[in-house]
Structure formats: structure tokens, C-alpha cells
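With one protein chain withheld, the remaining protein chains of the complex are depicted in position.
Chains here go by letter, A and B, matching the order in which they are written, and residues are numbered from 1 within each.
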Amino acid sequence: MKNTRILAAVATVLASTLALAGCSTGTAAESRQSPGGHTPVVALFTASYATPAVKLGVDMFKSKADKMGWTTSVSDSANDYNKLNAQMQDAISRKVDAIVMGYTSQEKTSLGVSAANAAGIPVFAIDAGVEPYEPYALNVTSDNSQLATLSAQSIIDANPKGGNVIIIGWDSHPGIRLRTQVAKKLFEDHGFTVAVNHQIQSPGAAQEESMSFVQDYLQANPGDKAPVGVWAGFDAAGFGAVQAIESAGAKGTVVASMNGDDFAVAEIKKGGPFVATVLQDWPTIVGDLVSGMDTYFTKGSLPAKNYIEIEGTLINKDNATKF
Amino acid sequence: MTSDIHQGADQLKAVLSPDDYVLEAVDISKHFDGVFALNGVDLKIRSGEIHALLGENGAGKSTLIKILTGVLPQDSGSIVLNGVPVEFKGVNGARRAGVVALYQELSIVPGISVAENISLGDDMPTRTGLVDWTEMRRVAQEQLGRLNQGHIPVQTMAGRLTPVQQTMVAVARAIRVKARVLILDEPTASLTDVEIQDLFRVLRRLRAEGVAIIYVSHRLEEVFTLCDRVTIMRNGQTVATSDVADTTIDQVISTMVGRNQNDLFPERGAPETSVMVETRSLSGRRLKNVSLAVRKGEVLGIGGLAGSGRSELLRILAGAQRRTAGEVLVDGQRSSGLSVTAALKQGVALVPEERRSQGIILSQSIGDNIAIANLDRIGKWGLTTRGRVTQLATKSIADLKIKTLAAGQPVGQLSGGNQQKVVLAKYLARNPKVLLLDEPTRGIDIGTKAEIYALIRALAAAGTAVIVVSSELPELIGLTDRIVLLHEGRVAGDVPAADTDEEELLTYCYGRAS
Partner (left out) sequence: MLKSGGTILGFLLLVIVFGALRPDVFLSFGNLRNVLEQVAILAIVAAVQSVVMVVGNFDLSVGATASLAGAVVAQLMISGYGITLSVLAALAVGAVVGAVNGYLTAYLRLSAFVATLATMTSVSGLTFIVTNGATLFGLPKAFMGLGQGRWLEMPNPIFVALAVSLLVWFVLRNTTLGRRWHAIGGNAEVAKLSGVNVSLMRFAAFVVAGLGSALAGIVLTSRLASATATSGDSYMLLAIAAVFLGMTISKEGQANVGGTLIGVGILGVLSNGLNIVGVSTYVQQFLTGAIIVAAVAFSRLSNKGVS
């Protein structure tokens, strides 16, 4: 009994030591003092660091901010917006110089954002909202309409005679919802029929879910009834659709999605059903935001336009090798 | 003595008006699974008296208290409160009527304040639907003051108090509603002598206020110091009521024990001379320095009060509990005492005390239950087949005459006696050298009891050393060759079963032997 207790204690100590060690290697910011005075302190908030694309953008921001000499902290609330608002309040009380929202929805963060405004702390944003939003000092975002248009157009171009298409979306995400609306309208304007608009349940397992759904759909609608295209709101869902189409041997069904993830580019190179993805231009998005923030820190002025949309680049068979 | 007391009580009844009894139990019966726990019990309690309720374990005291306080409904008979027949609807019904019981451990909630404890239940003071804390504290102080215990801080967490203070809080809670009858079950079990005197002062004070107190205790000295009258129960019946002044401890003991049971017991055998199992200065949580030896073919009985260390002795021998000191030798080999598995390998098997929670898995079949204790024997390379499980079960069913439809029948569907046979079968299938039996016949019918006694004798005759723990003294006397009595973890007596009686055994149990 006593031995067990000692073991338990040792285990606890060991675990916490490991955890602490993990934290220090994981988050130790090598903040370099900017010469001649006050180092800007920046707090970044995200709710979806677990999503590969989000992690990419956030990490990119962090490294650029480090290069600028800013002290940056990153908080992830793992989809808990209540917690995120509370974390923002904490940052406001410790009087950070600027707040950056990473890939959040503006409707769910109004509490924290307006508190920041009230405290005179400017709120910058990466891809956080799909329309201009007054309380933001600057939101640089993907041009979701353009992303959706480019990818949907690839399916339209591949099928001059029109036909049925499937949409796989995730409406809980405002950006993806907007993309879905734009794609749907484009398909209908070109005489295509959107046979079904399927919603992903758990984005963490989107690839498998999309795969099962398309598999079932092809089973129920074989041969001539098979859709001519599957349009997915993001690459993981598109990848699942591609796998289902390949395993069902459905000829003539093409897939297009967006993000420009590596695995999507690799599939497109193979020349299978995956015909197009659209690369979101993170370097430009993050770069524009950082330079806007730098202007604010050095000159104290905020940009005239607080909403900038950055276009993406279409990746298809013709140019895939370059990515 | 019995008839004298009854005559006396009848005469008293004639003289006194019924109003003098605050609480009467009239001809109460109650049975569980076809076995009578109470069989026509009569109990009459006067206001302003402390009335001891005595009896051996299983005599029916707990069941009676549960019925008096609305925890259990009676099958027949009636409860009369101040001359009016009543039917309590649950504990709160009895509590509102002024009949409250205080159990040894369960009386207070340690995690909440003293004041909350005192007001617990359905009578918490409220104002506009919310808890009225001021009133609750006032009530608590008032009640504790009544017990002369005003020094107990009412806002403290009850669990932080000393045991006697906790008892006082429980008493205060009991008398918070106009308690007319207060029932105390072994209230002094965890108290020191000084604390006991404190409690007695409080109880006498309540008696002076006219509260009737029913006092249940195994400590006869206490009963004789504190109580006014005593009622003795045996086998689910009240067998005697008397003024304490008119009786003696010895008389009480012999009344508690009653007459010998019928001839259930087989002939004693002739133990061999060689020792099969031996303990040397064995100690555990309760057990202190116990040395004893059991010979091949001998049936040793272990007696003692609950908590005397009887069961612990068996559990240590069986490897179910670690010893803290001493050693055990089985057939000359030192035993590791580390696990049940090790003990079983050495040939020591324990048939545990609680059949349903320790002996059998109710949802599983007879075959599976028997197999569990024999997996090392019926499994080959870790494999076992239905066939081998059923084969073993079929043999056991035949050997022990288990009444069942098939080996696949869940044991939960069997009667208590047959369930007990399944537990025995589990361990007997291993042919143990040392068989430990803890309360082997509790809650089973007479017929099966006799079968089990015969079985035990047969095993002994074949050379098995048997140790039986039992609360039933007649069983120890009738079944065993020799009886060792434990008192507070120590050996208090070691007597041949053939020439002892229950009174002698009880004096050892109560640690009163000179």
C-alpha cells in the first residue's frame, strides 16, 4: 500500500516534470528586444490550432513576429469560444499592445473583441470573418469567393455538358459556408444540378467521413447516375472523395477543393480524379497583416481599409509540379 | 426466569394505564426470503426510561429497529405510539412522529457543518424557499445547549469533530424534532471511557426530560450502569423483559443464549496427532499475537464478538489480507501470505463470510462459478472448454446434492442453501488440506445446515483440517472438536467443545474470564 503511494507520487512528479519540460521547449519565445525601447507585446488567439491549415498560418505569423522582435503569445482554446473570450479578457488585463485573432468567427468573439476595443487595444485578424467588421483594426483574409469560384470552375470546365454534382461542406465554419454558397450558385448558373449538399460531422475525421459518404452515394447512384463532379469545401474532404471514387472505379467523376494542402497537390500530380485545389496565399496574408501591425507599432496609425481579401492560386494538372 | 419476567410484566400491565407506554411493538413479524427474521415480537417502552435491547448477532434487533423507525415495513403486527396504532411512511414519517434511530457510523454527514447536520432531513428551516442560515444556526445552538454541549461550534465541518462530539451532534439532530423515542445502536463502539461518561450524562438528561431511549449494546457492563429495563431477543423473538435491578449479567447471558439447538450435529471424529496448520504470533489490523495449531482431521471453532478478529484470522490464513507480523505454517511449509492464489496452491481455501458479495457471481452459471477457483486445474495451456467446466460442475452438483436444473443455471436463481453449496463446491473441488469456513451456515435452512455439518465432518475424517468461524455458539459447540475464543484480537480462551457451554464461551467472548 505504502509502496503504491510512493509510486503514485513519483509518477505524478515525473509527469509534471515532463509536462513542464514540454511546455518550455514548446513555447519558449526567443523574444529579441527591439533596439531602443519598448518591445511590442502581441497576443494571438485561435480556436482551431489542431487544423493543419490554421497551424500553418499561425506558426507563420509567429515566426514573422519573432523576426520583427515582437513578444508573441499563442493561445488555443480547442473550439471553446467561451474559454477564448476569457483568455482575451486576461490578455486585456495584462495590457498587451495588440491582439491577433487567428481563424476565429467574428460572431463568437464579439465579447472579447469589444472589450479590447474599450481598452484601446487594436484587434488584428488572420482569416477571421468573411466580411468587413468594424471592431477589427485589420482583417486580412482569403478571398473565399474567389477560391470557390476557381475550384468550382475546374469541375465546370471538365464537364462541358453539365450534369449532377455533389457538394461536401462544413457550414459551421463561416469561410467554408461562404465558399459553399458561391460554388452552389456558380454550378446552378452553369446549368449543373447540385444533387446533394453533404455536411461533415466531425472535421477531425473529415477524410474518412467524406470517403464513406461518397462511397455510399456512388453505390446508390451507379453508372450513368453517378455525379460528374464532387466539390469539397476543403482538401481533406476532397481527398476522401477521391479515394472513394478510385475504389469504386467511377470513371468521369472529378473532384476539386481548396486549401492547397500538400497531399492534394500530390494527388493532382498523379492525374487521377482530383483535378484542382486552390492554394491560399498564406505568406501574403500573414505578410500584409504583419506589415499593417508594424505600421501601427512604429507610427501609431491604423490602415485606412480594415478588410483585405487575398486571392488564391489555382493548382491543377498543368502547374502542379511547380508546387 | 423467562416466565417470571412475563408474569411480572403482565401484572404491571394490569396496574398501569396504556398511556404509560410511549411505544409498543405488538406481535411484529417479518421474514426475508422465507426465513423469519422476527416472529411475533412484543416490545413495550415507557417514556422517561432507558431500555436496553439485547440479543446475539442475528437475534433480530436490527430488523426490529428498522421496523420501529419506518425503514422497513412489518409483515404483520402493529406499532402503537401513545396508545394509537400508527403506520410510519418511511424514515421521515417515523421522525415526524418522534421516533428516531441513531446508528453507529451513519448518523452524521462529515462534509457539511454541524448546524446543517442538525437540521438535515425534510425540516431544514427556510425563508421564502431559501435556506434560512441564521435560524439554522440558532436551532443548532439551542439543541446542543439542551445537551449541555454548547461548546461545539455549529459552523464547523462535522467531520472535524471528535467521535463523541459527532455522537452528540447526532443526538442533537435526533431530539431537534420533538423526539419521544430515541434509539441508539452501539453508540459507544468508538468512544473512550471518559467520552462514554459524557454521553451517559446526556442520555440521563434526556431521560429526565421524558424521552424514552432504546439502547442497543453488546457491552453488558454499560447496560447495567445506564439502563432501567432490559428486553432480550433470541431467534427473532422477545424472550424476556425485566428491570435491570432484578437481574444479573449472568442471567442475561443465559437468556440470550437460550436452549440448545436440536440434534443437527454429526458425531465428532478422532483427529490425528500431526499438525496441519499452525500460526505463530500472528498479527493483523485487529489480530494480536495469535498462536494456534490445528491437527489433521480436526475441526477447530473460532468464536468471538463481531470485530474480535475472527474473520481477519481466516482472511490472513487464506492470503486475502496481509499479516503484519508472525508466521503461518501449512503442513510444515512456511506460507508466504501474499495472495489467495499462493494460499490455494498450498492447499488453503477460504469459504468467505458474505456469500453474495464474496462467494459467488450471481449473474453467472454454477459451472462458471465453480470454474473460477479451479482455472489452474481445468485449463490446459491456458485453454478451457465448456465441456471441462460442465464436467466439473456436474460432479460437484452430484457430490453436494445441489438442487438445480442444470450446470448452466445462474446461481442467482438458486436458494440460499444451494448458493452456499456452490461456494463450498468451488473450493472443495480443489481438495484443500486446510478448509477455512466463515459463517458457513448463515441464513440457510435447517436441512441444508445439517447437510453442511455432515460434509464438514466427512472432510475432517478424510484428514482435512477445518477452521470454522461462527457467531452461533451452539453451532461451534455442536460441530467442532475444540473452540478458540478471540477477544479484541487476542486469544481469550481455548476449550474442548465436548465439555463447554454457551455461558462459558460468552464469558470468554466478553473478555470476562478470570
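Keep this in mind: a residue touches a chain if its C-beta (ideal position, glycine included) is under 8 Å from a C-beta of that chain, and two chains touch if they have at least 3 such contacts.
From a predicted model like this one, the values you see are computed outputs, not experimental measurements.
Although one chain is not drawn, the whole complex shows that of B:37, B:54, B:252 or B:318 it is B:318 that touches it.
Interface note: of A:217, A:231, A:274 or A:297, the residue touching the hidden chain in the full complex is A:217. Among B:55, B:187, B:236 or B:352, only B:352 touches the chain that is left out of the view. Residues touching the missing chain, restricted to subunit B, are 318, 320, 339-341, 343-344, 350, 352, 357-364, 368, 371-373, 375-376, 378-379, 382-385, 410, 426 (touch as defined at the top). Residues 4, 7-8, 11, 49-50, 52, 55-56, 196, 198-202, 204-205, 207-208, 211-213, 215-217, 219-220, 236, 239-240, 243, 247, 261-263, 266 are the ones on subunit A that touch the missing chain.
What we mean here is this: only the chains that are shown with their structure count from here on.
Chain centres here are Cα means. That of subunit A falls 68 Å from that of subunit B.
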